[in-house]
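One protein chain is absent from this view; the other protein chains keep their places.
What follows is chain A.
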Amino acid sequence: MTARDDILARLRPAGGDPAAAYAAIPRPYLRRHHENGLLDLAAERIADYRAAVHRVTEADLPAALAAAFRPGAYVVPDGLPAAWTAGIDAARLAGPDADLEWAAGTVTGCTAVIAETGTIVLDHGPGQGRRALTLVPDHHLVVVRADQIAADVPDALARIDVTRPLTFVSGPSATSDIELSRVEGVHGPRTLEVFLL
C-alpha cells in the first residue's frame, strides 16, 4: 500500500455528502463591521500600521508620486497607467525586468483594499507586476482607486481570484520577536506609501 492509500484508508469512512454538509455550515457572523465612510476607515487603518497615507485626486497624483520619490530608479510593472507617473523623469523609471536589488523602489496599483484591517491585496496582475517587484525594492508606492476599497475581509475575498498569486500587505514588514517590541522594516519593503484616489 502506498503512503497515500494508507493515509486515506485510515480516514475513511466518512458519512454523508460533503457538499450538502458544507452548505449547511451556519455563518451567522457579520459580512462587514462598517457600512459607511470606507475611504476614511481605510486611510485610518492603513495609517495605524505606520504606513504613509496620501489622499489625492487623480489630477494631483503625478505630482504627489514625484514628491515621494527618493534618489535612485523605481521599477514600474507593465500595465501601470502612464498618466500616474507623468510627473517623473522617464530616466528614473525602470521596466519590470530591471535588477530589483538596485532599485530604490516600485510603483504599483492593487487589486483590493480591506478597509477594516487596512490591508492592500495584490494579485500581481497588470499594473502590479510579479511578486518580486513589490518585495525586493525597499520603497513601495501603491495607488488605490476608491472603487477598490472593500469594507471587510468577506467582501474583499469575494472580489479576489484566489488561484492567482496573492499578497496581502498590512503595513510595512514587522517583527515582534525581540521582547515583543515591534520593529518595522525587516525583509519586505521598509517603507510603504499608499495613495488613495
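Methods note: a contact is a pair of C-beta atoms (placed from the backbone, for glycine too) under 8 Å apart; a residue touches a chain by one contact, two chains touch by 3 or more; residues count from 1.
Just so it is clear, contacts and distances are computed from a predicted model.
K.L.:
For the complex's missing chain, which UniProt name, "ABC transporter", "Sarcosine oxidase subunit beta", "Xanthine dehydrogenase YagR molybdenum-binding subunit" or "Lactate utilization protein"?
P.N.:
Protein name of the absent chain (UniProt record): "Lactate utilization protein".
K.L.:
Quick one: say which of A:82, A:132 or A:146 touches the chain that got left out.
P.N.:
Here the residue in touch with the unshown chain is A:132.
K.L.:
Residues of chain A in contact with the chain that isn't shown?
P.N.:
Residues 2-4, 6-8, 10-12, 14-15, 18, 21-22, 25-30, 33, 45, 48-49, 101, 114, 116-119, 124, 130-132, 135-136, 153-154, 157, 160, 162-181, 183, 185-188 of chain A touch the chain absent from view.
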